[in-house]
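Before any comments, here is the structure.
Missing here: one protein chain of the complex. Every other protein chain is in place.
Moving on, here comes chain A:
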Amino acid sequence: MFRFFVRRLIGAAVIMLIISAVTFFLFYAIPRDPARAFCGKICSPTNLELIRHNLGMDDPLFVQYWHWLTGIFTGRDLVQFGACAAPCLGYSFATQEPVFAAILDRFPVTVSVTLGAAVVILSFGIVTGMIAAWQQGKPLDKIASTSSVIGASLQIYFVGPLVVFFVVDSMGLLPRPSYIPFTEDPLGWFVHLLIPWFVLSIIFTANYTRMTRSVMVEQLAEDYVRTARAKGMSSRTVFLRFAWRGAMIPIVTIFGVDLATLLGGAIITEQTFTLHGIGELAVRAVQNTDLPMLLGVTLVGAFAIVILNIVVDMLYAVIDPRVRLG
């Protein structure tokens, strides 16, 4: 178990190093000079040079990357912005705010949107998929299968405004989506995020319905499920305790893969409902050629995915006793 963690954490560090390096060097492939943006409309070459120096952009690329990297652990002193304590991800070129603080500030929003949507996806997708598998070939199965195809072909930015228009504007059933910190008002947090959760989960839920159905149908044909029936277990027990146990493994696997897509979906959702989360930071950073912010957001996203994947691997060991972490 301990070895598993050490190995996986080293692996995670390596992955994040590679991702940050790729992002860093790709950034310089963009033919835009952030120093020029700082410099303003009337910009003398000496001024530009000075800003470059203050931003640390006159160093060779590798040195710049090295400064950025070490800054995370030791903090650094930036000529342009002043001292920056560890973990230092630099200051935004665009807004001048410290990147780490900005991300920390927005983090709860994105986590709320993503995790809430994950709960909706898994519970709805799995339940409807199980019903479809249980009712194989019967009307309920067909309804579930058809609606999942429709769901899978919808888009967040299309459904989002539509739902807001009907549910909020016309019927007034729910308040307009916004973020209220959970610690301040749990109920308000819940009610204000319901629409984003459902809209983000629509496409995924449909996929999980179809997948759950097919893996359940597969599991029901397994030898050990037949044995359970041969033992006289009721069809419900066979379905819920035996077949479902085996079906969880592929579902968890796919969910691990989907986490990254879900985070991407959270960005679109935040944009659609103007929630001030990390997604918004990311979009703005790209628009403003804001390297520190872009790197910070990328790193945090990668960190989240890598950690969640470790959690998924641990879940395997819980579900399947044949899997041993080590």
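As a working rule, a contact is a pair of C-beta atoms (placed from the backbone, for glycine too) under 8 Å apart; a residue touches a chain by one contact, two chains touch by 3 or more; residues count from 1.
Throughout what follows, contacts and distances are computed from a predicted model.
S.K.: According to its UniProt record, what is the protein name of the omitted chain, chosen from "Cation acetate symporter", "Putative circularly permuted ATP-grasp superfamily protein", "ABC transporter ATP-binding protein" or "3-oxoacid CoA-transferase"?
M.R.: "ABC transporter ATP-binding protein"
S.K.: Among A:V168, A:M233, A:I254 or A:V283, which residue is in touch with the absent chain?
M.R.: Considering all chains, including the one not shown, the answer is A:M233.
S.K.: Using the document's definition of touch, tell me which of A:D33, A:D105, A:E222 or A:D313 contacts the absent chain.
M.R.: Among A:D33, A:D105, A:E222 or A:D313, only A:E222 touches the chain that is not shown.
S.K.: Contact with the hidden chain only, please: which chain A residues?
M.R.: Interface with the chain not displayed, on the chain A side: 136-137, 222-224, 226-235, 242, 245-246, 319-322.
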